[in-house]
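Just passing along the structure, written as structure tokens.
Excluded from the complex is one protein chain; the other protein chains are retained at their positions.
Take a look at subunit A:
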Amino acid sequence: MSAPGGGRSGPAEWGGFEDNMQGGGSAVIDMENMDDTSGSSFEDMGEMHQRMKEEEEEEAEGEAGAGGEEDGEFLGMKGLQGQLGRQVADQMWQVGKRQASKAFSLYANIDILRPYFDVEPVQVRTRLLESMVPVKMINFPQKIAGELYGPLMLVFTLVAILLHGMKTSDTIIREGTLMGTAIGTCFGYWLGVSSFIYFLAYLCNAQITMVQMLSLLGYGLFGHCITLLVTYNIHFHSLFYIFWLVVGGLSTLRMVAVLVSRTVGHTQRLILCGTLAALHMLFLLYLHFAYHKVVEGILDTLEGPNMPPFQRVARDIPVVSNAVLNTTAKANAMTL
């Protein structure tokens, strides 16, 4: 598959907790073998220092082992205790260090995620386009690619678009930051709704894994990205509603069709797909109305910050319930 750096082979280092796994797995930061940092003398010094210290420790242990009894005889119990204490402390340090770097190379081992990023650009493009096309065959379980690159990039793109929308609507966040809110909203939706729908799928006996759900919902955000990109720049309500129904609807239909093809039973299909459709469409609605700006106020952003903003000022944005926002959105729509 991929060629990890440093010429390490992938599958061989998967299970083992043995000592020879240290330095063999490609951890995020390879503390053991940093053979590609030859130019940085800090690393070299650090390594040399470590090596010298270990050599000294070995010599000291060797001498202590040989001369410990003599010292003990000379100094009596006090000398022996001191010697023992030092050795115990040393051993504890060694064991602790070994365990820490085992844990580190296990959890920071990104090889676990590597299979989910094994894609080609053509595949990503195909999947993006397919995410807008509802499948017709729902009697046969549709294939979902368990890939995380596309969804992750789409979530980040949505964050960028959201930032743009928040800025052009002069949203003022009182507690928190623009960036934090955008990232929190998008990742929260992707991870939270995926987990919730996965839980529902578990209850409804649908055949879908967590990665597949993440992938499906992630690619479903493509419709959201397109809609928001267009409607944050061209501010017409009717245009937004058309995009909401058509683009949002198509991507929702695609997800719903895939889920239906993997679920048995009418009630279960209804619960699962109804929930997903509702959450997906409402999220798009929320993203539009929470950071919306009336047309007349657009020029104010170019004039400067001193003009009184026309738009509704968004209050603190915690993780809100849709009910509050929907009522506000309705009130807003009525005034426009």
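Brief remarks follow.
Basically, a contact is a pair of C-beta atoms (placed from the backbone, for glycine too) under 8 Å apart; a residue touches a chain by one contact, two chains touch by 3 or more; residues count from 1.
What we mean here is this: contacts and distances are computed from a predicted model.
Per its UniProt entry, the chain excluded from the display bears the name "Protein YIPF", taken from "WD40 repeat-containing protein", "Serine/threonine-protein phosphatase 2A 55 kDa regulatory subunit B", "Growth hormone receptor a isoform X2" or "Protein YIPF". Interface note for the absent chain: among A:153, A:203 or A:246, the touching residue is A:153. When the full complex is taken into account, the listed residue touching the unshown chain is A:180, out of A:82, A:96, A:180 or A:274.
Across the interface with the omitted chain, subunit A contributes residues 1-5, 26, 28-30, 34, 36-42, 45-46, 49, 110, 113-114, 116-121, 124, 149, 152-153, 156-157, 159-160, 163-164, 167, 170, 172, 174, 177-180, 302-305.
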